[in-house]
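Missing here: one protein chain of the complex. Every other protein chain is in place.
Labels run A, B and C following the written order; every chain starts at residue 1.
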Amino acid sequence: MLYQQVLQQIFKDIQPLLGQGKVADYIPALAKIDPSKFGMSIHTVSGEKFSIGDAKENFSIQSISKIYTLVLAMAQDNVSIWDRVGREPSGSKFNSLVQLEYESGIPRNPFINAGAHVITDIVNSSYDSPKSAILSLVHKLSQNLTINYDQQVASSEQETGNRNYAMCYFMKSFGNIKNDVYKVLDTYFHQCALAMNCIDLSKSLLFLANEGVMPSTGENIISKKNSDRLNALMLTCGMYDAVGDFAYRIGLPAKSGVGGGIVAIVPGEMSIAVWSPGLSTSGNSLLGTKALELFVNYTGKTIF
Amino acid sequence: MLYQQVLQQIFKDIQPLLGQGKVADYIPALAKIDPSKFGMSIHTVSGEKFSIGDAKENFSIQSISKIYTLVLAMAQDNVSIWDRVGREPSGSKFNSLVQLEYESGIPRNPFINAGAHVITDIVNSSYDSPKSAILSLVHKLSQNLTINYDQQVASSEQETGNRNYAMCYFMKSFGNIKNDVYKVLDTYFHQCALAMNCIDLSKSLLFLANEGVMPSTGENIISKKNSDRLNALMLTCGMYDAVGDFAYRIGLPAKSGVGGGIVAIVPGEMSIAVWSPGLSTSGNSLLGTKALELFVNYTGKTIF
Amino acid sequence: MLYQQVLQQIFKDIQPLLGQGKVADYIPALAKIDPSKFGMSIHTVSGEKFSIGDAKENFSIQSISKIYTLVLAMAQDNVSIWDRVGREPSGSKFNSLVQLEYESGIPRNPFINAGAHVITDIVNSSYDSPKSAILSLVHKLSQNLTINYDQQVASSEQETGNRNYAMCYFMKSFGNIKNDVYKVLDTYFHQCALAMNCIDLSKSLLFLANEGVMPSTGENIISKKNSDRLNALMLTCGMYDAVGDFAYRIGLPAKSGVGGGIVAIVPGEMSIAVWSPGLSTSGNSLLGTKALELFVNYTGKTIF
Partner (left out) sequence: MLYQQVLQQIFKDIQPLLGQGKVADYIPALAKIDPSKFGMSIHTVSGEKFSIGDAKENFSIQSISKIYTLVLAMAQDNVSIWDRVGREPSGSKFNSLVQLEYESGIPRNPFINAGAHVITDIVNSSYDSPKSAILSLVHKLSQNLTINYDQQVASSEQETGNRNYAMCYFMKSFGNIKNDVYKVLDTYFHQCALAMNCIDLSKSLLFLANEGVMPSTGENIISKKNSDRLNALMLTCGMYDAVGDFAYRIGLPAKSGVGGGIVAIVPGEMSIAVWSPGLSTSGNSLLGTKALELFVNYTGKTIF
């Protein structure tokens, strides 16, 4: 089956399920999203691209942005990151403070909120204008200069972000946040509010399927070693508290966001982005996960 | 580089490090092991085999045995296993009772002790003589009929097994152990006490690199789907509380035991067993992990 | 108001509430108790006694028995008890294993189950026949030689006691249980199964209101200092996870059991026993607590 046919089959398969799951409702800008949206996009390292459904419609990428800041931080300071953030699955809810208390302010990995705060803190220490730096990276990777922060979402995140303030202050009490909490979280709330579509997303992360190199330009974004490592981190830490289940069912490195997006990597072959706003109880897109499972069933593409 | 040369290079590289790490000392039979032992063995799906060092010397495989019982349980009852055991990384020590308390007696995955108790409980419900059933499977997979339980180790495990009794009774209090605790743990302590060498181990688990089929006999041990799933479970849950670090550095599905053994799978290609008794603080073989990292560096074999 | 009148008023007040609360149902022998039972008894240090309702009907004293074993242990070994058991409120459920894990097998106080196991372990080390020793103490204190263990309750406790086995094995894994777990818990399940009535109970614990001396015989059971300390332990640890609420509302040292009994001490004046099988969510007798609150309201007797 050709990939476009695979996407069409998946699109057909998930029609009866559209609207399932629970749309994130902690901010109005997310709560109002139509739960029946569904888009999917594939970019291959050989230059092909495929998409279906609402693949051109922007959504809030939320935690998927943690990949971009980690790429920036790894570029700055690959070694000392891992003194301040672990790389183990959390084994608990993505925003738990319990783990931080028992492990002295060192978050378990860069993909839980607390870990992302530390990464964003490193980015804040490295760039005069961290929000511009993140946006520049996204523009380069996606080759779409119109991508921007959704200011309304960013403001809402800030207003409802008490738990993020709590975590960030808590880590600062252990000395693991170096910059002002308000500045760090301002950057963080903006990165979460990046508005992108499936095509942007899969295109922008294709370098992770190509040993760190953007196929279209040949630019080396990160080393092959760091590309492998980022994929490993996505597999063990990228899907909140459902990483094991996702690896069991799908078997691809992936990162999800509460906006309903998921990006998955088939090393050496392609990157896939899928979007469907309804979430499972673990906070991952319900139909996005289903679509990726169907993709693996139809194509046999899995790393195991 | 040919694989035998790779093994020789690794063996040379690790010479200055021999004796590092801390040999498990909770039972005398393990504590007395010479810390400078090192063996490594590779079996490929195409029928090649390579080994070096103490690859023919028996050691206590301990938690690696959890793969064999899981294979037996999946064969019986693939569905209902996952009502009684999760498949998420634990995010904490391998024998913690805290998680069991917060999650009502459902262990996080089949590779932590509590999860293995449940799997062994399923095996106990499925076979009149569970210890014979495990041994038969190991004999078939390794094609070595001399493999047996080390009764001295099994007895020692039982005598010092108070925490295992605590966990098993605790799960029974939630209704998640069906058989008598003493019978379940008798089987469990015996499976941990299987005495095998690197050649036996890598040979016996080669089916996991070959879509569930033993290449030498063509026998289907488990389905391709279940083989993928077992590899996924190993990657996300197989290395105690260092799964993320192991995936980051090595990037292969693997399972370790406190006897100092580690088995790793290169899907589609080979299985690798390594043994070195000195453990890291996470309970995994220090030089075994190092040897696998060198292997990946020399060969580029990783799933990411 | 004379005390008999107070009891009559309380009895009248609680009539409309009889049957409220949830009778302990983890063993059949407790589950079948009539929830509308209510008895209350007072013994004063000056030799007066008052009772009302079902004060002469036996019930299972359960955790109240932890006072008797603690008295025996303090008599043996007042110092080293506190190396093995804390004397702080638990701040969590009475049978939590989490605390034991974080505090290396040292239970928080002698009135939670784990702490009582350690105390019973000390009694088991001190007496050839610990069950006889406990019974002898109860006979002496109550001056009622007919009091005995309810063997049916003891057997049921053992059959459903998986969590107690889990805790006891867990502490043994830390070296904090010296005797065989089965022997310790056999004693423990029997002490919980002591069948006594309100009159027996209040009489037997009157020495705690009289500086450690039984008023009727003049016998010194424990020193004044230890009597003060036992009252302090009851106040801070005697009412499961409702000690603060009980101190706030009633303000007397007290110990409750899931059989529905509560004993309270008015230092220098009297001991009070009350029984009503319906429990609150915290595991304390709902109407027993209410009756003691009324008693304090009518008499002003409180230590604060």
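To be clear about the criterion, a residue touches a chain if its C-beta (ideal position, glycine included) is under 8 Å from a C-beta of that chain, and two chains touch if they have at least 3 such contacts.
All values reported here derive from a predicted model rather than from experimental measurement.
The chain we do not see here touches A, C in the full complex. Within the complete assembly, A:173 is the residue of A:132, A:173 or A:281 that touches the hidden chain. Only one of C:19, C:215 or C:251 touches the absent chain when the whole complex is considered: C:251. In the full complex, the hidden chain is touched by chain A at residues 96-98, 100-102, 162-163, 165-167, 169-170, 172-173, 181.
What chain C contributes to its contact with the hidden chain is residues 86-92, 99, 108-109, 227-229, 231-233, 235-237, 241-245, 247-248, 251, 253, 267, 302-304.
By definition in this document, only the chains that are shown with their structure count from here on.
With rounding to the nearest 5, the Cα superposition of chain B on chain C corresponds to a rotation angle of 180 degrees. Separation between the centroids of chain A and chain C, computed from CA atoms only, is 55 Å.
In chain A, no residue reaches two or more other chains under the touch definition.
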